[in-house]
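The complex appears here without one of its protein chains, the remainder shown in place.
Order of writing sets the chain letters: A, B and C. Residues in each chain are counted from 1.
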Amino acid sequence: MNTFGHFFRVTTWGESHGKAVGCIIDGCPAGLEIDEDFVQKEMDRRRPGGEFSSKRKEIDKVEILSGVLNGITLGTPISMIIWNVDVDPRPYEELKTIPRPGHADWTYYAKFGIRDWRGGGRASARETVARVSAGAIAKLILRKYGIKVFGYAKEIGGVEFHVENAEKAFEIAEKSPIRCPDPKKEKEAEDLIKKVMVEGDSVGGIVEIVAQNVPAGLGEPVFGKISAYLAYALMSIPSVKGFEIGKGFEVSKLKGSENNDQIILKNGKIRFATNNAGGILGGITNGEDIVMRIAVKPTPSIAKKQKSVDYEKMGEVEISVKGRHDPCIVPRIVPVAEAMVSLVLVDCMLLQGLIPRSFTGRT
Amino acid sequence: MNTFGHFFRVTTWGESHGKAVGCIIDGCPAGLEIDEDFVQKEMDRRRPGGEFSSKRKEIDKVEILSGVLNGITLGTPISMIIWNVDVDPRPYEELKTIPRPGHADWTYYAKFGIRDWRGGGRASARETVARVSAGAIAKLILRKYGIKVFGYAKEIGGVEFHVENAEKAFEIAEKSPIRCPDPKKEKEAEDLIKKVMVEGDSVGGIVEIVAQNVPAGLGEPVFGKISAYLAYALMSIPSVKGFEIGKGFEVSKLKGSENNDQIILKNGKIRFATNNAGGILGGITNGEDIVMRIAVKPTPSIAKKQKSVDYEKMGEVEISVKGRHDPCIVPRIVPVAEAMVSLVLVDCMLLQGLIPRSFTGRT
Amino acid sequence: MNTFGHFFRVTTWGESHGKAVGCIIDGCPAGLEIDEDFVQKEMDRRRPGGEFSSKRKEIDKVEILSGVLNGITLGTPISMIIWNVDVDPRPYEELKTIPRPGHADWTYYAKFGIRDWRGGGRASARETVARVSAGAIAKLILRKYGIKVFGYAKEIGGVEFHVENAEKAFEIAEKSPIRCPDPKKEKEAEDLIKKVMVEGDSVGGIVEIVAQNVPAGLGEPVFGKISAYLAYALMSIPSVKGFEIGKGFEVSKLKGSENNDQIILKNGKIRFATNNAGGILGGITNGEDIVMRIAVKPTPSIAKKQKSVDYEKMGEVEISVKGRHDPCIVPRIVPVAEAMVSLVLVDCMLLQGLIPRSFTGRT
Partner (left out) sequence: MNTFGHFFRVTTWGESHGKAVGCIIDGCPAGLEIDEDFVQKEMDRRRPGGEFSSKRKEIDKVEILSGVLNGITLGTPISMIIWNVDVDPRPYEELKTIPRPGHADWTYYAKFGIRDWRGGGRASARETVARVSAGAIAKLILRKYGIKVFGYAKEIGGVEFHVENAEKAFEIAEKSPIRCPDPKKEKEAEDLIKKVMVEGDSVGGIVEIVAQNVPAGLGEPVFGKISAYLAYALMSIPSVKGFEIGKGFEVSKLKGSENNDQIILKNGKIRFATNNAGGILGGITNGEDIVMRIAVKPTPSIAKKQKSVDYEKMGEVEISVKGRHDPCIVPRIVPVAEAMVSLVLVDCMLLQGLIPRSFTGRT
């Protein structure tokens, strides 16, 4: 259950304040050139830093321990490790037996009868480091096929961002400390985040992810729908409470004649006049952009007083959560969401036989 | 990919206008009493009928071919078959090489280079018959543990239904031909459906599904989050374009202090003061009700003129979709959604070791 | 666990004296022409008949219920059903609570706390009918690539059969009622079988299976070795107690210099001077013939008096097993073993990307 994927399988491990986090990729085609700079850049996109994020200082340097010889993949498992550098479990000690509201503390304890109290352990967003490292390898494969996966904030704390062109939105957002693609609304959102920081509170938001140049035919009938697979992938990210594709929940207000994308010929190819479907019909890609959105809840770690129960003393208590937290996790979830979508796409392309087992000439 | 589940595995098969549809359940505990009346009642809840649904007449009688002896499960695969009775592929003949907008016709053809043109084949909602039969067995297991799974329409064509108490809402909805839980809004929604029927059009909506008395501790860390699993299960249903849990997309507008459910003692047990999380924290159940919603698109089959392309002649055409279709699929998706949620819950309970391999005394 | 395969997945169901047995193939490429005559011929090769086998009369007619349109596969699940015709559970009634020695009666009961007493239920060799039907589809795929899978008896009741050329051995064996490839030893083996029949006893033997024209590179490193996979496949057949590949257990008596197959050039291609490895090195095919043998135990159902325990009365009893049984199951296991090997090969070829998702031109 710590493994993701059917063919391109990623297994992640590691606790937030343990020695390290890491992952193994099994099923990566042989003969792939590993651009380590690119991998590191992806890691940096997720790394905390700046005034709107956690003050934990991690360099997040990826070390590749196996599966790669002279920069080329061997077809064997790629083991990647990221050592935890700035570990400090002390702020969590006083909450050893007191679950934090909005966190997985209580549910892990209910499940396992034991829990890693050091900053959420395995349930911490620190775990997503490993996802991004694996996603970077997936992106290296996708880029051989001209497939792009990118995301940006679509809404923060109720402030909606307008997006006309997804690619441009991404470019703008990458320069924004809160990954806002809408310069007209950026200050409003930033001010809101600053305000809740002062209040010891947090805000949520919506992230939009787009995949371009995806070939038609990906996804499997019935239970293996790529829309279901993408939902699974994105809902597995901590703090995500909703997923929609294309028009999403808006379809509830549309008629069939409004929602159906008309089928047309464009440059001699079968295409769709609109993309309300978000690139997927019957769970299989139709060649148009895949457009998805996820709902991200406000960071549960807040300084404001909250109620909880000490499960050893079985008494109610009031707590204030310390440690180093993001007042809004939306910006840093973007690269994680991109990573998950990239993993899904590579996996589906392998299942569809569009990616070979080896990029060298032999096979 | 036509198999769902890890431990309680359901494999479905069959085309809409083929001989039959069916499923195999592998991993059902032995010693379970099969209440065939209950199974049939579940089938009937999904069956077309009434003025708001398709005119196809299917009796949907489930025949159990294996895995059950004298009404008791053996622990071996349960094979269930539902013969297709009212098969009529003729209306689809003229669209043999013309994909219908909003349907999987084009994507299946892009994937397989061949497609069953007889009413969508495998991509038809007819496939969900098999899901409901398997879900009925899952419900028989859940009911041994007092777990209830039910759903109702939450919105149809933009008409929102008010729900105060989920259980009562379900009771009311079950008596409504459109599964509306809000008597004040029922006529408005029905009139809307009638209107679009006359126009040769269709409408979408939102379905809410609730699971009660679910034990804390279900779901697996990281990729096996039960929220991700539920999203996967429900997004695999034809026509579903969005999924949310608890507050869902509304979290974008909330602060952490508003969204976090405070932890309290209730009758000496750890519980939550509110249920914004929808019963799940960190991907693991917390003992509160699981509350989910899915967005259902308007039925793509509409009589209104639409544009498409004949992929053999590679020429644009105008079509009108015939056959027997639901103007609004929302009411009939309810039992399908319940079935999928039930499958997930049984699977997670088996994974957690809460359901034995056999209900008889021996093991 | 009633499913076999990763990509080309076969799920079987059905009890020996239930209504029917059958299977679903999920993952069969689209566009495959189904030669129903060939499928039926494979079924007939396994069917009881003749003086050396069970007297149960089954026609074993395969009915395809889904996944095929006008004789061509759609890429969707192929559901096949074989109705049980000559069902007669009466001889088993007196053994309802008395497990038969050498059978799975006791172990199924220990596992599930309930068992199908009607002729072994799911543990009966009747289950292998479904394997052969699936294997026939696999063979149809393999034959597109010139790959042949065949088997014959290598030993019966201690009588060893000499084989010089595997293909010729197969041809001879197919004409022998006991699948003996060695005309000089056939009578000796037949006489032995007749003798044990008279004694109310049975004999075992060894089956050899050969796969020819298998491309190099099949199988996965470490746990996915094709040798391990073939062992798994063949050991899953009822009554099989041993598996070996190439020189098998004889390697214990060889030196490295004797056992290593020297690598040579043959017609400009890398080949091996001998084939002690049985076509597999490091768990991956090397392009030579795959040669395997399995040990088949004597049929446990014998008329001779045996000791058992009535598990309800918890008292020791003496029994004589009635019903219709093969005095030697070796000849009828041959097509089952071929089926399992064929399933493995198709699965590995799909994993290696050597078989497309569709045989039509489109994908």
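Definition applied: a contact is a pair of C-beta atoms (placed from the backbone, for glycine too) under 8 Å apart; a residue touches a chain by one contact, two chains touch by 3 or more.
Remember, it's a predicted structure, so these values are computed and weren't measured experimentally.
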Quiz prompt | Visible contact partners (per top-of-document touch definition) of the missing chain | solution = A, B, C
Quiz prompt | Residue of B:G5, B:P99, B:P221 or B:P300 touching the missing chain in the full complex | solution = B:P221
Practice problem: Taking the full complex into account, find the residue in C:I114, C:I206, C:I290 or C:I355 that is in contact with the omitted chain. | Solution: C:I206
Exercise. Out of A:P48, A:P77 or A:G151, point to the residue that touches the absent chain in the complete complex.
Key: A:P77
Quiz item: What residues on subunit C make contact with the chain left out of this view?
Solution: 1-4, 12, 99, 101-104, 106-108, 110-111, 122-123, 127, 155-158, 196, 201-206, 216-225, 227-229, 231-233, 235-236, 238, 240-265, 268, 270, 273, 277-278, 280-287, 295-302, 304, 306-309, 311, 314-316, 352
Quiz item: In the full complex, which residues of subunit A touch the absent chain?
Solution: 1-3, 9, 11-15, 18-22, 24, 26-27, 30-31, 65-67, 69, 72, 74-79, 81, 108-116, 118, 121-122, 357-363
Quiz prompt | Touch residues of subunit B, complete complex, unshown partner | solution = 75-76, 217, 221, 352-353, 356-357, 363
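In the analysis below, only the chains that are shown with their structure count from here on.
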Practice problem: Mind having a look at which chain is the central one, using mean CA positions? | Solution: B
Quiz item: Which integer distance in Å separates the CA centroid of subunit A from that of subunit B?
Solution: 27
Quiz item: Between subunit B and subunit C, what is the gap in Å from one C-alpha centre to the other?
Solution: 39
Quiz prompt | For subunit A, residues that touch 2 or more chains besides their own | solution = 217, 221, 352
